[in-house]
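Note that this complex is displayed minus one protein chain, with the remaining chains in position.
Per-chain residue numbering starts at 1, and chain names A and B are given in the order in which the chains are listed.
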Amino acid sequence: MSEAKNSEIGEPIDRPSIYRTLLIAFVIWSAHFAISYAGVLVFPDAGIARIIAIGAGLIAIAALLGQVLRLRAPRSPLALGSLGLAGAGVIFGTFPAIVG
Amino acid sequence: MRSETGFDYSLYERFPTEKRPDSEVEELNRIWRAPKGWARLTAVNNNYVGFWYVVTAFGFFLAAGILALGMRVQLAAPMQDFLGVDTYNQFFTMHGTVMMFLFAVPMVEAIGIMLLPQMLAARDLPFPRLSAFAFWAYFVGGTMFFLSLFVGLAPDGGWFMYPPLTSIAFSPGINTDFWLLGIGFIEISAIAGAIEIIVGVLRTRAPGMTLDKMPMFAWAMLVFAVMIVVAFPSVILCTMLLEIERAFNWPFFDALRGGDPMLWQHLFWFFGHPEVYIIFIPAAGLMSMMVTAVAKVPLVGYRLNVLALVATGFISFGVWAHHMFTTDMPRVSAGYFSAASMAVSLPAGIQVFCWIATLASGKIKWATPALFVVGSVVIFTMGGLTGVMVGMVPFDWQAHDTYFIVAHLHYVLMGGMVFPMFAAFYHWHGMTSSRALSERVGKWVFGLMFAGLHITFFPMHLTGLMGMPRRVYTYLPGRDLDLLNLVSTIGAFVMAAGILLFLFDLARRFRFTVHDDAGNIYGGGTLEWLPTGLYSTRSIPLVTSREPLWDRPQISKEVEEGRYFLPNSATGQRETLITSTVMAEPQYVQLMPGPSPWPLSAAVFTALFFLSLTVQGYAFAVFCGIVAVLSTLRWLWETDRPIKQESADIGGGIEVPIAITGPKSHGWWALNTLMVVIGMIGFMAVFAYLYLYGINPEVWSAPPPLGETAIIVGIEAAALLAAWGGRRFLASKEGRLAEDLPWMLEALAATLLVGALYLDVTGWLATGLEPTANGMGATVFMLSVLQGQVVVVAVIMATYLAFREARGIMTTPTNVTMDIVARFIMFCALQGMVFTFLPRVFPGV
Partner (left out) sequence: MVSTMIDALWGWPPPVLDPAGPYSGKVTTLAWSLFGLGAFVTLVVVLALWVAIKGPDKWKAKLGGERAIWLGGVAFPGVVLTALLVWGLTLTASLTEPIHGDEMRIRVTGEMWWFRVQYLDPSGAVVMEDANEIHIPVGRPVVLELESADVIHSFWVPHLSGKKDMIPGRRTLLRIEADRPGEFGGVCAEYCGRQHALMGFVAVAHEDDDFREWYAERNERLVSAGRGIATPEEPLSASMTVASEQSADSRPDAGADANSDQLSGQQLFMQSGCGACHRVAGTEANGLAGPDLTHIGSRRTLGAGILPNNRGTLIGWIGDSQSLKPGNRMPSYDMLNADELEAIAIWLEQQR
């Protein structure tokens, strides 16, 4: 079987916990992006847009961490990777509100 | 293993079964035979449609490439007059437009149509006539659009056609309309293809091919198709808006009347950026499969690669305004798009390292596909790096709209799609040609193209930094640009030489065949390499790994002997097996249509409809539109017929139903996808309304009274109820054919929606608002236009339903037509409620 040849670890994608986690991670990222962008569209020059983005960022990170905790051990590297990649996206997307 | 549908996995142990009789093969051949002569144009089988699609797309690639050669000759030296200014502006616009709309997306869609069913061991795509329609609309429309060049009427506003340059004041000719209406049918084509691919990938895989074992190309095409469904509506809307502005003077983009040119840019780029990932992702999927075959080991990091595809799909929707960094967006906003642009390169890096890791794990066979694959990785990496550079706002402020961007985009598109495409041609041509292409010539093709690419496009990084803007028909002497441009021109001809060599070899050796192909030249391990005929594989194998042909070499013989699923035709018609979404458990047998002239007719007349509108032949346009609609209805008329046989033996004694309705049916999924498309168009229209309000609130006037709003929403709610009731009522009529009430309820619903729309529009007009007055008028009445479009479709559907009932072919308690009509009209009612409610309540001035 080709799976044995691979040094592939973790659970297959067809497990609901895996593919759902994959989708949820990026839905969270999308929600953060949408809220941050909507904030600056509605309040273009005000600092409140930054607050919205940072707030949304914190909530998004919390949601992603929540998903991590929901995974049962041993946690699939793919699921963790999805949450991590989405998390990186959220953090990147919050920098402009802090630094920019 | 946990079952998704309740399927008993022990049944799989029955396979492979005993060898099946050869008469079954003869019957399959008869059922799947393509018509002869001119009637072959009515074929709907993916072997034909896919092949025609690929050839047409490649033809457009060559045509647009020739335009580029013309452009490069013009730019080889300063102040030349080889192409006059107007011709050049048409050339560069068409080069971009044809490459992006008529080549890149159709090509990857075409490769999908050709290869996906084979990779999934499905007999065909789930809606063969839909793909035939998509192809013919594209072929006729695309060709006529391209011919506009020969009469000097080609669009000349750049491939992204920014207003106000493309508004009627500055582009009075019909060139711009050619683009706007010409692209219309391409969009229809793309969406039709996307619907097929989503349903195909999720529902027609071979049993046992779980999501974890699906070929990477299938994953890529799934992401591709979903992205099309979400992104294309935006460009559909903005092309509609610009055409309406030009034709009827509704000021969406006119700053003097409360519109905004930036609205176009947002709508266009919300589509335009995902578009380039739409182009790249399928090619990346092909790369993953070719890397596997080249290295002769399974893909390292398969699951990571899937993660990368999904991540790219999502994040690419968050970067669009990086094309707009030099406008006056607030810097926090620019920051968000810059951040997402950084983030989106992470999954791309994952893919590149997956490929490298796979190559490192195996033993590489240095044939032509391997050369193109490795070349792609290098070129794409370089392009991706310049992409990171221009994702940084301050650097983009220097590089934007210069030849640096031209360099970047060609590196990513050629490295990310064109080179993988050539690799794929070499890798897979054995499936469809009776003779193999020459390896020796192939190496030369690669060498010339690879060298030519760098010679052409690398100097453009420099010319951009030296201040040469994009889209210039000439440049001034004494700016040190001469030599660099000349080098680029020479490189373009080197690349052209490579492509010419490829064409020469193609002409010499490629001979289209379905039965007698050159075979698995490069030793791939996935299911498209099973022996096939027009019926695809003789039997649909049970899949237990990602490279079935490597892990079970005898599978080819077993499949040919009919020792797996569906070794025959259970009903005497064309069929394929529908399996469950995640675990690919067999669910039912789907009957597939055979050759039909109706998709061809509908497509041709749809294309002619759009083109007549462009040249303002309105009477002819109406005629073509009617014929197109009638052809479509005639096509649909043949579907959803009662079948006497209720279930079929799909092999090993397993019985499944023949076609079903409801959420498990694939027609259900197709409608859902269509509703997402229409919903996204509506969503973007609402965005346009809110956006213009945000920019120019001073032009907003008072809405009609709330009482009137409540009445109209009430009527729409009643329509919703009626539509729901029609289906519900049908469902209770078990055993007998449906009577009049179901269709009458749908007709009532459609009528109520017409009435609601009428009241809505007249209500707004009574407040003194006109669509030509200002941005508010334009966007409010645009919502009515969109609602009007779906209401017209609802009326046609209700009428169609009535005819079907009159003919006695509406089965109970459920049938697909009823499902679709009812749910569509419910959707219309919901959309109507939102469109009525929102502008009347917000801002509620």
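Note that in this section a contact is a pair of C-beta atoms (placed from the backbone, for glycine too) under 8 Å apart; a residue touches a chain by one contact, two chains touch by 3 or more.
Predicted, not measured: the structure shown is a model, and the values here were computed from it.
Residue B:339 is the one among B:241, B:339 or B:769 that touches the chain not shown. If you put the hidden chain back, the residue from B:5, B:398, B:647 or B:762 that touches it is B:398.
In the complete complex, the residue from B:386, B:556 or B:709 that touches the missing chain is B:386. Among B:472, B:615 or B:809, only B:472 touches the chain left out of the display. The chain not shown here is touched by just one of B:28, B:228, B:304 or B:730, and that residue is B:304.
Residues of chain A in contact with the chain left out of this view: 7-9, 77, 81, 85, 88, 92, 95-96, 99-100. In the full complex, chain B contacts the hidden chain through residues 84-86, 89, 157-158, 162, 164-165, 170, 255-256, 260-262, 300-301, 304, 308, 326-328, 331, 334-335, 338-339, 342-343, 345-346, 349-354, 356-361, 364, 374, 377-378, 381-382, 385-386, 388-389, 392-402, 462, 464-467, 469-476, 478-480.
Convention: only the chains that are shown with their structure count from here on.
The part of chain B that touches chain A in the complex is made up of residues 210-212, 297-298, 300, 302-304, 306-307, 310-311, 314-315, 317-318, 330-336, 338-340, 342-343, 346-347, 544-547, 550-551, 582-583, 691, 694.
Those residues of chain A that touch chain B in the shared complex are 1-3, 5-8, 10, 12-14, 16, 19, 22-23, 26-27, 29-30, 33, 36-37, 40-42, 44-45, 49-50, 53, 78, 81-82, 85-86, 88-89, 92-97, 99-100.
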